[in-house]
Structures are given as C-alpha cells and as structure tokens.
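Rather than the whole complex, this shows some of its chains in their spots.
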Amino acid sequence: MRRVLWAASILAACLFLTAAGIGAQDPVPAVAAGAVLLEDLVAANRILADQGIVDGYGHVSVRSDRNPNRYFISRSLAPELVTADDLMELDLDSNPIDARGRNSYQERFIHGEIYKARPDVMAVVHMHAPAVIPFASSSVVLKPMFHMSAFIAEGVPVFDIREAAGITDMLVSNSTLGAALARALGSRPAALMRGHGAVIVGPSLPITVGRSVYLKTNAEMQAQAIMLGGTIKYLDPEEARKAGTPDGYQRAWTLWRRKALGR
Amino acid sequence: MRRVLWAASILAACLFLTAAGIGAQDPVPAVAAGAVLLEDLVAANRILADQGIVDGYGHVSVRSDRNPNRYFISRSLAPELVTADDLMELDLDSNPIDARGRNSYQERFIHGEIYKARPDVMAVVHMHAPAVIPFASSSVVLKPMFHMSAFIAEGVPVFDIREAAGITDMLVSNSTLGAALARALGSRPAALMRGHGAVIVGPSLPITVGRSVYLKTNAEMQAQAIMLGGTIKYLDPEEARKAGTPDGYQRAWTLWRRKALGR
C-alpha cells in the first residue's frame, strides 16, 4: 500500500514540475565563459522577443568575461527560440571558435567590429523594431522624451550604408561594412540604420537590453508628441547627463529575466 | 502492486502528452499532395491569425505539388480554426474535387485565377489587415521602408473592383472578377484591393506568409514615418532588387511554424 502512495506522490510531483516548466531550463554548456553570463544571454534573447524589440530577426551578443577578444552569440535562429545550446563563441573577426556544424548570423560582423572599436562595450543588440525605423529613414531626429531614455541625448547617429558602400543588399554582412557601422556609431550608445533598423550597445547586457527597450518606447512617445501639434520640451542635455541610466535598468532586468526564464 | 505503478505511469504520460498538446496535431489526410505541404498550409492558416494578418476572415492556399492545375485551401472557416481535415483540393476554375459536403470560400476565385495567370505562383494569401486598408483606399502609395519588405519596390498596384465591374458587393466571387484581379496584380508580389484588403503571392508558403507579415509591418511603419512630418528615404529600387527576400523568410518561418503547431 505504502509503495503505491510513494509512487503516486512522486508521479504527482513530476507532473507538477513538468507543468510548471521547472526543470525545463537548458543546462549551460561547458564553454569558456561564466555560466551566469551565458544564462543572461539566453534571457536577453527571450526578453528582446517578449518586449517586441526583435521578431524572427535581430540578434544580441555579449563579450566574453574570460577573453576580451571573444564574444558569444546564438547560431542563426530567431531570438525567441534561443537556448544555451545554441550559443557560439566567436573571435572579433566574427569567426566561430567551434561551430559544430552550426550556422552563424550573416550580420555577425556588426558585433565583432563594434567590440574591436569599443573596448568599453560588453553587449550589442541589432534589431528592426517597427517604431524605430521611421526615425531611421526620416529627417526628423530622435530626441530624449524622458529620463528612462536619457542616453538618447548623447546622440543617435543614422548609419546610411549607401554612403559607405553604394548600392548593397542593405546587410552588414562583412567586416568592412561592420567597421563602417562602428565608425558611424562612434562613442554613442546607439545608431539607427537607414532602411534597416538599429544597433544598441552598452557596458552590460541589462543596460544594453534596457536601452533597446527604451529606445523603442521613446520613438513611440516622440511620434505621439509630434502628432499633438504643440511645442515639445525634450530632456535638457544637462538633465540627461545627470539622469544617466537611472539604476542600470536593474529593477526592469529582474522582472524581464524572471519572466523570460519562467522563474 | 507493479501493475498499479505501470498503469499510473501510463496515465501520467498520457496526461502530460495531452497537456503539452503533443499528439493533438491533426493527421494529414490521404490526398494528392505531399504531407509536409498540407501541414505547412495548416501552419500558414494559424500563423496568419497569430500575426494579426487575418481575423475571422481571409484565406491562404497552396498549389498542389503533384498537379499544377490543382490547389489546396480550407473549407469556409476562420483560419485560426483550420486543421488538416478542413483542407479541400480545387481545380483552377475553383471547383472542389471532392467536397464531401464542405462549403468553399465564396472568394476562392481569387486563388484559382491567380494560379491560372501566374505559373510562378505557388501560394496565395487574401486578407483584410487593418493597417493595410488605409493604403488600399488612399491616394498615398505604399513604398518600401526596410529590407524585409523590399518586395514592395516591385510595385503594389491597387485593384478597384468598380473599374472592372461597376457597383458590386465588393466580393471577388466569380472567375470573371478573379481574372480581373489577377490582371491588376500582373507580375507583382502583391496588390491592394480598394475598400477591401489585399492579395499576396509568392513562390512558396513561407515567402508568401512572410510577405503578408511584412506588407502589414511596412504599412504601419510608413504611416508613422509620414506622421513625423519630415522627408522620408524609402529603399532605393536598386537596393530593393539586391535585398530581394533576405533568407526566404526561413528564420521567421521556423519560429512562426513552431509556435503555430505548438512544437
């Protein structure tokens, strides 16, 4: 009798754990980076999808915490589907260290060339959020609407691939184009890409993801403010400098990460 | 005792499979087309609903891979509800081969007449996405905002049923009207329909569904860009030609299909 009860209890526990998605997390593979960093990168992929920053396209990378000349990024896959097993290590020329037959994103050079040019950058997001692209292709300039997007006051240049390379397929698919984009970005936190999207950088994954979210929010708010037809008071550059990144987006990151990883 | 444990294990497994939706997929019926093609057509129906391209109305079809003079489309049903059992085979005059008492969409002639006129077309979507209709009824022309919707540079003509047939109930409900729409479409990837919606075509289901999604996204982005009030740089026709269909929308299709079929 007792054995039946024990067996039933174990089955019930298994059922519950399965239903709750506990145990469904992907094990972090044994690669040359801290486990938390890679788990954060998986979370970042899913957060960007949850927040509508990326759809089937777009990507996010993080610089290795063990070797500044390496970065991690998913194999060519929609960010929403990324698990730890999909992560690849690349050098700064964007060559995979151990591809194991997996394909890389065609535009991985965006990441490698920015890491080369910007030692301060630890994470890079590339995305096509619909709210942002109108500003990438308009003469109207993106400006900071509120303290959460104060970083926009540093300037968000527009990279026009045509100025760098004439008529192209619009993709940043080699080192030369990646380096041109990195030059357009300069020392700024983000750049728009005409007819394409945007690239956002930062000193950590939480800050880079947070900037991506609030770049989009700011674009939506600015479009609405313009539509009202009155005069608009953007954040003063000095206010923006003081505001900085309010809390490194840590309060939001805690929320987003928990939801993205289901715990 | 052991038999109890076995029985409990089996029950638990069944419960889990049921809860996870595994095994809930409709078996592909024994019709004259490849099983994958029909499963893709079921997926396409659900993807278009998931992405807000169709609501209770709209439809998607695919040309048979065994007989170019046949196509598959659901019986008259909201796309979100379509299963393999709802698929019907029609000839290019849009007559069902074996209706088994099922009703066809009243506007199936959109599909049949386009397949007749365009041997290159393997899939057709008809939809009423709210973001697209303002362009279908406005003098403002849809133009390509980014590389994912580069196909728009080929031109998206507006079909006005009134020019073809005078005062109607707006429905393309016979072969004559279907042929008029096919003529308006010409060799283009999509046509808007004044006071009605749009039709999108392509060489495969993934490309046709992808074009449907990015036609809508482009319409939303272009409306926002116009609202900003500045000058807009649309994709250059040569850039658009080079961009083509970036990856045949395969990365997005993999994501969409997995979510639509629950696996």
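Should a chain be cited, it is by its letter among A and B, assigned in written order, with residues numbered from 1 in that chain.
Just so we're on the same page, a contact is a pair of C-beta atoms (placed from the backbone, for glycine too) under 8 Å apart; a residue touches a chain by one contact, two chains touch by 3 or more.
This structure is a prediction, so every number in the text was calculated from the model and none was measured.
**Student:** Which copy number describes the whole complex, given 2 displayed chains of the same sequence?
**Tutor:** Total copies of the sequence across the whole complex: 4.
The working rule: only the chains that are shown with their structure count from here on.
**Student:** Quick one: how far do you have to rotate chain A to sit on chain B, C-alpha fit, nearest 5 degrees?
**Tutor:** So the copies are related by a turn of 90 degrees.
**Student:** Quick one: chain A and chain B, Cα centre-to-centre, how many Å?
**Tutor:** 30
**Student:** In the complex of these two chains, what residues of chain B are touching chain A?
**Tutor:** Residue positions touching the partner: 1, 4-5, 8-9, 12, 15-16, 19, 144-148, 150, 217, 220-222, 224-225, 227-236, 238-239, 242-244, 246-247, 249, 251-256, 258.
**Student:** Please give the residue numbers of chain A that touch chain B in the complex, ascending.
**Tutor:** These residues of chain A touch chain B: 3-4, 7-8, 11, 14-15, 18-19, 55-57, 76-78, 80-81, 106, 128, 130-131, 133-135, 137-140, 160, 162, 167-171, 194-197, 223, 226-227.
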